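The complex appears here without one of its protein chains, the remainder shown in place.
The block that comes next holds subunit A.
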């Protein structure tokens, strides 16, 4: 549900997007251990499914979905992102997920 009713302008709903993405991740790698052979498939699946779900919401947006899966082995990982866009309409959300053997950041 939109908080603002600003006529034709729609702003990005980060909460809804987060929920869709979390469900996708859970569905694809929930309960599995890090497997080098399968990681490529997993990242590709996660981005494709997430994108499909987001597009199904029918909002007038372009989407970019990025997914990083990292093995839990003590290494340090930092990510940052910066965006030059229209702050009234555009938005982003990040979902962090982990299980026993890996981290996933979308």
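Operating definition for what follows: contacts are C-beta pairs under 8 Å (C-beta built on N, C-alpha and C of every residue); 3 or more make two chains touch, one makes a residue touch a chain; residues count from 1.
Quick note on the criterion: contacts and distances are computed from a predicted model.
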Chain not displayed: protein name in its UniProt record ("Pyruvate dehydrogenase E1 component subunit beta", "Translation initiation factor eIF2B subunit delta", "Dynein light chain Tctex-type 1" or "Regulator of G protein signaling 7b"): "Dynein light chain Tctex-type 1"
Omitted-chain contact residue, chosen from A:11, A:71 or A:99: A:71
Subunit A residues touching the omitted chain (full complex): 34, 36, 39-40, 42-44, 46-48, 50-51, 54-55, 61-86, 90, 92
